[in-house]
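As you look at this complex, bear in mind that one protein chain is not there, while each of the others sits in place.
== subunit A ==
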Amino acid sequence: MNILEFNNVTKQFGGLTAVGNVDFQVAKDSIFGLIGPNGAGKTTIFNLITGIYHVTEGEILFEGKRINGLQPYQIAQLGITRTFQNIRLFKKLTIYENILTACHENGNYGIFDAILRNGKYKKQERIMHEKTQTLMEIMGLEDRKDIIAANLPYGWQRRLEIARALASNPKLLLLDEPAAGMNPDETLKLMTLIHEIRKQFKVTMIVIEHHMDLIMGVCDKIMVLNFGQKLAEGTAQEIQENKKVIEAYLGEEEMHC
């Protein structure tokens, strides 16, 4: 079953076609890789899914329902969340507060419940705190609880952003270059983390990445974009052998006489 479907989606900025007629399906519980040279339209696709940009033509289906035209927060409430290429944490808050804030969907008490501090408020707050605690443990952040997010090393900021995304119980998680700026060792750890997340949270993932080791290592299916067009789609093996892909990345083979 497909959790996400793109049907002939086009996005134009004035005369520029950032994404043109792209079609693809993401199977439930899979990890889907999105690769391509810089400016190919990968992040634009994420922005279209999360409702930050609006689709010019075509439709995006999430669990069979059309989601283009919805506001970003509505899409998030349906169960799609993401991380950003340039990390966007709540910088002045601690790690704990970052995750706790993202847990807000786990309670539905109103403003008056909060002002009166009644039973409903207390019960749901406890659930949120417990959930935050568990997430901190799974992500290995529990001994850094009170550190201000902006003071964390880069790799840990990425990790925190993923933890924050998981706090809102997503069904589909979009990772935008999670390994950018990481050294090989950190990248390896990230790979284990992605496998771990898939096992623990049963969440479908779409990953944009330039580290081919990571993409080839974790993804069930990969799509290659170039100039906003779909170039190829298939398993890691198929992509590596695809002539068009090699051309896009390395240029055309010269003919020698």
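Criterion: contacts are C-beta pairs under 8 Å (C-beta built on N, C-alpha and C of every residue); 3 or more make two chains touch, one makes a residue touch a chain; residues count from 1.
Note that in this section contacts and distances are computed from a predicted model.
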item: Which of "Molybdopterin-dependent oxidoreductase", "Xylose transport system permease protein XylH", "Methylenetetrahydrofolate reductase" or "histidine kinase" matches, in UniProt, the chain that is not displayed; value: "Xylose transport system permease protein XylH"
item: Options A:E5, A:E97 or A:D220, residue touching the unrepresented chain; value: A:E97
item: Residue, one of A:A76, A:I208 or A:M223, that touches the chain absent here; value: A:A76
item: Listed residues A:M1, A:I115 or A:L250, member touching the removed chain; value: A:I115
item: Positions on subunit A contacted by the hidden chain, ascending; value: 50, 52, 71-73, 76-77, 81-82, 84, 88-93, 97, 100-105, 107, 109, 111, 113-117, 121, 125, 128, 164-165, 167-168
